[in-house]
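Let me begin by presenting the structure, written as structure tokens, before commenting on it.
All protein chains but one are shown at their positions in the complex.
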Amino acid sequence: MLREVSAGKRFMGRLPQGADLLEALTQACVAQGITAGEVRAIGALTKAVLGYYNQQNREYEYVTLGSHLEIVSLIGDVSLKDGRPFVHAHVSLGDERGQLWGGHLAPGSEIFACEVMIVQYQSAEPFERAFDEGTGLLLWPME
Amino acid sequence: MLREVSAGKRFMGRLPQGADLLEALTQACVAQGITAGEVRAIGALTKAVLGYYNQQNREYEYVTLGSHLEIVSLIGDVSLKDGRPFVHAHVSLGDERGQLWGGHLAPGSEIFACEVMIVQYQSAEPFERAFDEGTGLLLWPME
Partner (left out) sequence: MLREVSAGKRFMGRLPQGADLLEALTQACVAQGITAGEVRAIGALTKAVLGYYNQQNREYEYVTLGSHLEIVSLIGDVSLKDGRPFVHAHVSLGDERGQLWGGHLAPGSEIFACEVMIVQYQSAEPFERAFDEGTGLLLWPME
């Protein structure tokens, strides 16, 4: 279920303070024409919204964290959803005691500072998300 | 103690629902002939087994988590152990409250959904694990 890809353009830089993290990552991919790839980031947030997929109810549940948090890790991929670049990222976040919180990066997470690396992937076939019956998620159909 | 490598083939894709995560990663490397490289993944598990290396007793201790968990990060490397591809990966996992658990990825962690990126490395000398006296672990002998 793996597809060979080749590395295209690479980017390193910062995302703007005050922006929505998921939206800023998506906009960066749209601006650079990245339709497949990888993202990584570290930094800090002023608030966060985390998703947890309830595998039984097949619904995302959300946790909102109002405190200031370090982005201890952000790992994600870029692919197409409804024909447009879509960033799927998971984050772990550290509070002032060093305790970690994390999950699926949801809209509503606000950047304090964010250093990001993006690698574009080129592949023979596009990575396009579609409904997956086994999980109820939008995944890449590959056999 | 670093060795220069060059990037070979790259892969992005999904691992099968219900499979053992460590075994599926290993099989992907075997199938593609990857004997050195890097792996990264995000997704979700239906259950997890985490290892913690007791540095004093020089033994792995294991924690089993029965609940459904997000794979918030998986970072790992590929090298040879007993002449065969061996994946060494660490994972952080998020529960429904957004709390994180993590450690050394052990056999018995079952995939719900998993999106994975693998980069093959080529090097002049193979990365082959051998017993390290200082730690009691199987590490790359490099001076």
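Lettered A and B in written order, each chain numbered from 1.
Here, a residue touches a chain if its C-beta (ideal position, glycine included) is under 8 Å from a C-beta of that chain, and two chains touch if they have at least 3 such contacts.
The structure presented is a predicted model; accordingly, all values stated were derived computationally and were not measured.
The chain that is not drawn here is touched, among residues A:2, A:28, A:89 or A:105, by A:28.
Taking the complete complex into account, residues 7, 9-17, 28, 32, 40-42, 44, 46, 68, 70-75, 92, 94-100, 112-113, 115-118 of chain A touch the chain not shown. The chain not displayed touches chain B at residues 1-7, 36, 38, 50, 52-56, 61, 63, 65, 73, 75-77, 88-92, 100-104, 121, 123, 127, 132, 134-135, 137, 139-140, 142.
Throughout what follows, only the chains that are shown with their structure count from here on.
In terms of their C-alpha centroids, the spacing between chain A and chain B amounts to 21 Å.
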